[in-house]
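Every protein chain except one is present and positioned as in the full complex.
Per-chain numbering from 1; labels A and B assigned in written order.
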Amino acid sequence: MEKTKVFTLVFKTLFFLLIALFFSWGIWNGYFSMIFTESERFLLLLQQHLLLVVTSSLMAVAVAIPLGIFVTRPRFAKSEWFVLNTANLGQTIPVIAILAIVMTYLGIGFNTAVFALFVFSLLPILRNTVAGLNSVDPAMKDAAKGMGLTPMQTLWRIEMPNAMFTIMAGVRTAIVMNIGTAALASLVGGGGLGDLIFAGINLRDNAYLFSGAVPVTLLALTVDGLLRLSERIFIPKGLQEAAKSA
Amino acid sequence: MIEFDNVTKIYKGNIKAVDQVSLTVPQGSVAVFLGPSGCGKTTLLRMVNRLVPITDGNITVNGMDTKSLNEIELRRKIGYVIQSNGLFPNMTIEQNVTIVPNLLGWDRVKQRDRFNYLMDLVGMEPDQFRNRYPHELSGGQQQRVGIARAMAADPPVMLMDEPFGALDPIIRTHIQKEFLQIQQEVQKTILFVSHDIDEAIKMGDRIAIFKDGSLMQYDAPTELLAQPKNQFVQDFVGTDRSIKSLSLYTVADLLEYKKPKPVKKSSFNLKVDLDTSLREAMAMLFNETEQELLVVDKNNQPICEVTITDVQQYLQENTQTA
């Protein structure tokens, strides 16, 4: 038993050493210098990046969750098959293709990037909303109905809270992927930190590469962590504990 | 009072789940719907609160035709308990129990009082469970909370679909007993679905036996056991039905019928009180080498002794009429 633990510890240490090595190497070579020497430009691009992500994510949440609720209502059960299969198919289409196709129709610029990111974020949220709502125990819905809850009351008091875990996971996945994908917005003139990465690729300039890629990565990891934390706030306590003990 | 008048249910695909059932459940009594799986018990039950629409016929609850009422209001006046308790994991026990009062807009104090009363009623400490969540409770406790929740708005009528079906036998027996005590206090009109003849005998004031959606017999347990109307009922209640019927009688019943034998022996290993069912008494006599049971009163004073022969005679003369 002890051996496996030691092995685990060694493995973790190695991983963190590798990361530390990477950062010291970057700092040593002054690859992050651009963030400070051109901090105004950097901050502007960061701001653009965040704006792309926030706008498209909010739009996606605002469309996907109601749509997910809609198709899971018994009355519209027939639409569910269609919507889910479309979503699955959509998920298979590479994001770069979505971006390219949207660009050929909307031209280049911020709006094109936002729209492509929106389409791309829609699918994981929609899928998880449907999956979450469908996974609510039918006996529970039956009990609610039998006690005289209206369909709306059943939805808001029972179904949504119990599906929240899955829905939030979908929102988190979508936003985190969105942060990475927003780096491609640069290709369609949408700005963001991708500008630095692509400049770095084209100019073979390590300072640009580091100053773009490292912040995007850290942003994605941080937001992922923060959203995981916020799940503790949004998800009803009883469900969190049930999940823990299960 | 609940009246079923020629109630029929035909599901999509021409499946006749309930076929022209008529029966009346008197106010404050328990009617058990009994029968093999798929015979339409659940369907019949769910037509009362209109979770299943009626194809033909009428159901009236306390004189009101259920069809004439708004279905949401109807359901709020009818308690509903299901096998897989259906507690809401996102809500605390108190929120679960008081959900209907909450929807009805009761004030906080009234809701809390009701919670405290109901938890006491089902034998759980209100303060200990108020802020707990369903997953922290045992199966038996969850089912008790389910019953408390169904009674929250004090509905005159309760529907219970195999409420104890998922519990293990020991806990089930225990909770059945408790439930009968609760019923003595609250006197609801109850429809209780079961597929277990023993449970039906224990719980029901009357038992309705179904086969393929049709009502075979609707009678008090004693009648049902003594005079099964047809082969199906006879097979369903089983060949040991006379022994089953013993659980309907207590030692007190036996003593009423037969003058007690005075106590002869000086020491007894087996003691029973007047409330013990004859079935239990019989079981004790079979399991031990003793020939007699000592019957004692509330103050543990000996009254008389009872032997297997006494029970047997009682059985023959009171139940073997068929």
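In this section, contacts are C-beta pairs under 8 Å (C-beta built on N, C-alpha and C of every residue); 3 or more make two chains touch, one makes a residue touch a chain.
The definition used in the following text is that contacts and distances are computed from a predicted model.
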{"item": "Chain excluded from display, named as in UniProt, from \"Glycolate oxidase\", \"Osmoprotectant transport system permease protein\", \"Nitronate monooxygenase\" or \"Reductase C-terminal\"", "value": "\"Osmoprotectant transport system permease protein\""}
{"item": "Among shown chains, those touching the left-out chain", "value": "A"}
{"item": "Chain not shown: contacting residue from A:T55, A:N134, A:N206 or A:Q240", "value": "A:N206"}
{"item": "Contact footprint on subunit A, counting only the chain that is left out", "value": "4-5, 7-8, 11-12, 15, 22, 26, 31, 89, 92-98, 100-101, 103-104, 176, 179-181, 183-184, 187-188, 194, 197-198, 200-201, 204, 206, 209-210, 212-214, 216-217, 220-221, 224"}
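Note that in this section only the chains that are shown with their structure count from here on.
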{"item": "Rounded Å distance, subunit A centre to subunit B centre (Cα mean)", "value": "52"}
{"item": "Partner subunit B, residues of subunit A touching it in the complex", "value": "137, 139-140, 142-150, 153, 157-158, 161-162, 164, 236-239, 241-242, 245-246"}
{"item": "In the complex with subunit A, residue positions of subunit B that touch it", "value": "46, 49, 51, 72-78, 80, 82-92, 99-100, 103, 133-136, 149-150, 159"}
